[in-house]
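Of the protein chains in this complex, one is absent; all others appear in place.
Now for chain A:
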Amino acid sequence: MIYVNWVVALAAIIFTVGTIGVMFRRNPLIMFMASEMMWNAAALAFIAYARQLHDMNGQVMAFVIMATAAAEVGIGLAIIVSVYHKRHRLDIDEISRLKG
């Protein structure tokens, strides 16, 4: 028998792998892909709970997550490209001057 909370545990594992990716890698593109995985894990948890509670609002939230991720990818890739045009290196430490 498969229970819904196993799917939520899978979402938690994927979220953690994404966190580790964001923390460990220094290539901004790979960090960005890891954060995409974290978005997807959140959407998976929403859909699993929508299945458990028989409530379509969870799926609507997953739809909103998908649209937000699309907007985020557009902005983030634009930032990465413009930073690369200025510094000619793909390394997240190149942007460390943004800190306050």
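Methods note: a contact is a pair of C-beta atoms (placed from the backbone, for glycine too) under 8 Å apart; a residue touches a chain by one contact, two chains touch by 3 or more; residues count from 1.
By definition in this document, contacts and distances are computed from a predicted model.
Student: What name does the UniProt record list for the absent chain among "Chemotaxis protein CheW", "Alpha/beta hydrolase", "Cytochrome c-type biogenesis protein CcmE" or "NADH-quinone oxidoreductase subunit J"?
Tutor: Per the UniProt record, the undisplayed chain of the complex is "NADH-quinone oxidoreductase subunit J".
Student: Could you list which residues of chain A touch the chain missing from the display?
Tutor: On the side of chain A, residues 1-21, 23-27, 29-30, 32-34, 36-37, 40, 43-44, 47-48, 50-52, 54, 56-57, 59-60, 62-64, 66-75, 77-82, 84, 89-91, 93, 96 touch the unshown chain.
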